[in-house]
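Right, I'll just put the structure down here and ask away after.
Note that this complex is displayed minus one protein chain, with the remaining chains in position.
Let's look at chain A:
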Amino acid sequence: MTNALEITQLNYRKNTKTILTDVNLQIAPGKIVGLLGENGAGKTTLMRLIAGVAKNAKGTIAVHGETREAPRRAFVSFSEALQGFRPADKLSQIRDFYALAYPDFSAKKYLDLITFLQIDDDQKLSTLSKGTREKFIIALTLSREAAVYLLDEPFNGIDSMSRKRIISSIIQWKQDSATMVISDHYVSEIAALLDEVVIIKDHTVCAHKSSDQIRSEFGLGIEAFYESIYEGDIHDDEL
């Protein structure tokens, strides 16, 4: 079976700064994967490279076997931060833009999602609270029928009710065959959701394990495993 995502020897520098070094990663279709790492570890950059928003990396990125940038972008739904839209834009105008830009955008799914997430899309972008803004980004991202979803820190700084709704909407609306990568630096709330965990440290993937493997082999929770790696309690030769 073709991997949903296959990254080989990816290296990325910005100006003279090393952001990612020798990243290799394979993810099977249908998985929900947690991408964990400290702020500045390179999680967002990795997502931007997969989505084709950031360019000029060395190495290859294949999404369902497709390495060329333009067709690859069509497979990937990335939770962009709504940059490029004006504060006075109504949410429904942003929806119209998405429907035009992405042939896989489902108006039905969008409607189900904004209803479930309790978003009124007659509002202007500038009036949204942090939580509503994040919920709206999730609604747009999940409304596409993509093969790979990349959610960049969807729970950052939002209230727990919104968080719960977002988690429920992920469970309800992710197609079985679709792969989802969720980045975060705080994991306990989504731990029960993750099939696999990828930890980014020192500019590269330092661990990629199934959640069950972490629980049964190391006897640790996901959060504890992640902390042990960052604090150096688990050494490379044990991984």
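Operating definition for what follows: a residue touches a chain if its C-beta (ideal position, glycine included) is under 8 Å from a C-beta of that chain, and two chains touch if they have at least 3 such contacts; residues count from 1.
The criterion applied here is as follows: contacts and distances are computed from a predicted model.
Per the UniProt record, the absent chain's protein name among "GntR family transcriptional regulator", "Ion-translocating oxidoreductase complex subunit B", "Phosphate-specific transport system accessory protein PhoU" or "Cytochrome" is "GntR family transcriptional regulator".
The chain omitted from view is touched by exactly one of A:I7, A:L20, A:L140 or A:A191, namely A:A191. The missing chain, though absent from the display, is touched by one residue of A:L5, A:I19 or A:I32; that residue is A:I32.
Although one chain is not shown, part of chain A still touches it, namely residues 30-32, 164, 167-168, 171-172, 174, 176, 188, 191-195, 211-212, 215-216, 219-224.
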